[in-house]
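Only a single protein chain was left out; the remaining protein chains are all shown in position.
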Amino acid sequence: MTSSYGTMLRLSLFGESHGPAVGCVLDAPPPGLPVDLGALARHMARRAPGRGGPWSTARTETDAPEILSGVFEGRTTGTPLAALIRNADTRSQDYAALARTPRPGHADLTGRLRYAGANDPRGGGHFSARVTAALCFAGALALQWLAARGVSVRARVAEIGGVADPTPTDPLSPFPDLSDKPLPALSDAAAAAMVAAIEAARADGDSVGGIVEVRAAGLPAGLGAPFFDRVETRLGAMLLSLPAVRGIEFGDGFACARRRGSENNDRPTPSPDGDPLHAGRATNRAGGAEGGITTGLPVVARLAFKPTPSIPREQTTVDLATNEPAPIRVPGRHDPCVVPRAVPLVESAAAFALLDLWLSSSAHRFPAP
Amino acid sequence: MTSSYGTMLRLSLFGESHGPAVGCVLDAPPPGLPVDLGALARHMARRAPGRGGPWSTARTETDAPEILSGVFEGRTTGTPLAALIRNADTRSQDYAALARTPRPGHADLTGRLRYAGANDPRGGGHFSARVTAALCFAGALALQWLAARGVSVRARVAEIGGVADPTPTDPLSPFPDLSDKPLPALSDAAAAAMVAAIEAARADGDSVGGIVEVRAAGLPAGLGAPFFDRVETRLGAMLLSLPAVRGIEFGDGFACARRRGSENNDRPTPSPDGDPLHAGRATNRAGGAEGGITTGLPVVARLAFKPTPSIPREQTTVDLATNEPAPIRVPGRHDPCVVPRAVPLVESAAAFALLDLWLSSSAHRFPAP
Amino acid sequence: MTSSYGTMLRLSLFGESHGPAVGCVLDAPPPGLPVDLGALARHMARRAPGRGGPWSTARTETDAPEILSGVFEGRTTGTPLAALIRNADTRSQDYAALARTPRPGHADLTGRLRYAGANDPRGGGHFSARVTAALCFAGALALQWLAARGVSVRARVAEIGGVADPTPTDPLSPFPDLSDKPLPALSDAAAAAMVAAIEAARADGDSVGGIVEVRAAGLPAGLGAPFFDRVETRLGAMLLSLPAVRGIEFGDGFACARRRGSENNDRPTPSPDGDPLHAGRATNRAGGAEGGITTGLPVVARLAFKPTPSIPREQTTVDLATNEPAPIRVPGRHDPCVVPRAVPLVESAAAFALLDLWLSSSAHRFPAP
Partner (left out) sequence: MTSSYGTMLRLSLFGESHGPAVGCVLDAPPPGLPVDLGALARHMARRAPGRGGPWSTARTETDAPEILSGVFEGRTTGTPLAALIRNADTRSQDYAALARTPRPGHADLTGRLRYAGANDPRGGGHFSARVTAALCFAGALALQWLAARGVSVRARVAEIGGVADPTPTDPLSPFPDLSDKPLPALSDAAAAAMVAAIEAARADGDSVGGIVEVRAAGLPAGLGAPFFDRVETRLGAMLLSLPAVRGIEFGDGFACARRRGSENNDRPTPSPDGDPLHAGRATNRAGGAEGGITTGLPVVARLAFKPTPSIPREQTTVDLATNEPAPIRVPGRHDPCVVPRAVPLVESAAAFALLDLWLSSSAHRFPAP
């Protein structure tokens, strides 16, 4: 299996960009959890294209999921929850041309090698970011169920095109709710400058990359394990699977590599509730994890997204018919920057991974007699 | 399960720092692969403490593995390969004191919460980097088996204490063999400056962090998958599981986030062997993967290691008996910098993950009739 | 995850009897395999209700699957293959009554305990044999792909209501193709007697059980492993998951327990092709597996199906509102015998398990350099 994730809550993604539908199966959520279809639709709409802003493709999709199983009278049954999202507006271009001149930075060549030429080439097939609509659906449910237990998983645009959102001053609190902002940065001024950077790139027939930061606040301490079930491993395996991601760091990440230990350790502080094991930390350089296990402070991760490889300006590639260099201008409707739409996706993906980790960890205890 | 990794080649780690042994089971390598015990011992010795250099603990260990199963007449049998490494020289300190004052930056608190107080506290127990000796063993075998197919997996110290090894000029070739160097950087001058930085930190009762870069050259193109079996996901899940790692980036990583698409795409180049699908790339900003699938160029990853949290100089923590702040000086034999010894470990870990990915990918094809 | 099966070819089942649809995801078949929709429909029709015969429910279903992904231009893409089968004709009865008086032999009580009362009670929900339509779909594809490599997986009714089909005289050959028979036994006379037994039970408001035997011929020798990937384990985990199955035996099964070794061992015979490792066996009491690994002879398994628990005649149960005994007559459209319709399902399920085993085994070899 290659499009599945999770241990206790298993996610199976399917679909091609220009096939009948994308979708997923969750095997299986705990029984009895409420499903808020309104909140689900609002979250999905944040990822959907055509929402406005200069970064968005012209493709219009409603991304309205149909739940096929696993929900009864508004609550999860505890059996597999399947959903699909029909693909509409799938104008398949002349992919024969594309098949001859692979797009730089795309999976055109690697996908052909991996699938022996049998994969669906239209719109990227299963490689398409379109498939992440199904991941967004799954994560939207995880977000609801975590929120009901006081956990908020929120992301912001930390940087686009070299323009940085200022670092938040309070490392111990949740992010504010930015879900109403088309470009969800903490600073509106920074957001405006990012929009300008995107506009400038588009005007040049080019694209820009950026950084998304996610903060999950309210998780209990004690989730994770020393090695391959570290919080960082579980989150990393999910978030490194998002298209266009080139790196991830936790807490202060790469900056930690330039510090001394005395500057980097988070000082334990007396427990506010009197139970000394619930000690706090004066800082959160570790990003909510020590030894791979949650501290109870916010879990923080930052993701590097590369600039959209599909750009209108001319590039050079290889003509597979002649094995000679050839010019290419990538046709189609491509965002000049994927970062704003990635924000709800990162929230979804992180929430899913953390919920699965939580459910797995609950199984580490023998149930009471 | 929480200390297991892999799909077709499953690694199960076990052991505590001050228990009888650490070890692992590999379930199972392909049958008939040669096991070179001399090369294995040389590789293990690079990770072993007491090898010299100012960064190394005084603890002496031979790290000599005993193979318990899975090898017959010098070759793998194809059944599970188990090995253990006895723990010698395990002077258990007074961990009652440590239990009362958790070390900043360690898993003392989170481990107690995770394991309900039952985990072995001596020397960090299963959280100890000592367990990575078993991972180093497993990876040493993977390195041998990959080398026999022309794949080299080599790492270098890219940075320590803010001192950077110069960026290699040729992104398309393997790293040179640095295994004889105690501090394996490309530049001897940089290595000397790194040693000085470690010495300075040690003189201050402090520690420093750094960055390790690994390059795997010679892999076939076409390994991986669009989502949760991406090269980046598989490598990330392994490498983010190493103690002290705070981030990972692939290819040019976070730097990609600051580029335009026209600057970041790797231009396809005509195939040297005449089969156009074997097209090369003019650059390797992507680090050997497009759409999560190998391109045939070197797979490149960089890992941020935090400075050793255990430092002799005084820090402040919480006294769990009183819930009041308390001073702490961490006793024991701790490296002021884990980065040099991490280099063979990163090579091992990356080789294991890539071998498992390769074996998994071979199963994507239906065997010939 | 609880409704998933498989190692290299992962099957995820979903759906409830009276929900919108049942379906599955296969993650993922090898790329480039042809999908014969006509053969698929013919195989599905054999399992569908309403096909005639006294054992069939009145419920009419077309069981027409819609493929959502993973097929392009008539061949598998190598990415996840998802399909759904809409539920039509789902007249939901008054399940409030059923909720009060649990049906003997059903999951009414255990399901409520397992799912904390949240599972869909209509028509059995995810417990319904309706879900096996999706398994039948997945297995129909496996049957096609195995057939293309010369492997036939065929089942027969070996017994119904105490009436036995005569034991086949040739243990080394494939079963004949019985797919056109509504009650696929080898002997037409036995089939007629079985039909009579079903009719008699129905006339009494009762039901009967039986035995299905499956024979998979043409598999290569060498598939499986000594312990948890034995052919018997892999097949057993699949076939014991079918509703109403109470036991499984391989080869001569329980009869072996009453023999002496000299009577039970299959004598190796000289290889017909000259390679001595391709030795045959004079008999096939072992059912095609020695040490858990295929011998190249037909793999043979027999499955015991209990009589349908839902019967019109009056039984006694408990009234959950009063905790007192209460009479019950199970309403609804239930087959008086599930065995005839189970035959294509057993073929499907066995084929899926064997294909997955084959693909897994191919990964045990390191790919050629």
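Chains here go by letter, A, B and C, matching the order in which they are written, and residues are numbered from 1 within each.
As a convention for this text, a residue touches a chain if its C-beta (ideal position, glycine included) is under 8 Å from a C-beta of that chain, and two chains touch if they have at least 3 such contacts.
Since the structure is predicted, the reported quantities are computational estimates derived from the model, not experimental observations.
When the whole complex is considered, the residue among C:181, C:306 or C:333 that touches the unshown chain is C:306. Per the touch definition above, the residue from C:133, C:146 or C:211 contacting the chain not shown is C:211. Of the listed positions B:19, B:236 or B:309, the one in contact with the omitted chain in the full complex is B:19. Within the complete assembly, residues 1-4, 6, 8-10, 12-16, 19-23, 25, 27-28, 31-32, 66-70, 72, 75-82, 84, 114-120, 125-126 of chain B touch the chain that is not shown. Touching residues on chain C toward the chain that is not drawn are 2-5, 13, 102, 104-107, 109-114, 116, 126-127, 131, 159, 161-162, 201, 204, 206-211, 221-230, 232-233, 236-238, 240-241, 243, 245-254, 256-271, 274, 276-277, 279, 286-287, 289-295, 304-311, 313, 315-325, 361, 364-365.
Basically, only the chains that are shown with their structure count from here on.
In terms of Cα centroid distance from the overall Cα mean, chain A ranks first.
Chain centres here are Cα averages; for chain A and chain B they lie 26 Å apart.
Chain A and chain C have Cα centroids separated by 39 Å. Centre-to-centre separation of chain B and chain C, using mean CA positions: 45 Å. Across the assembly, chain B contributes 226, 364-365 as residues in contact with two or more other chains.
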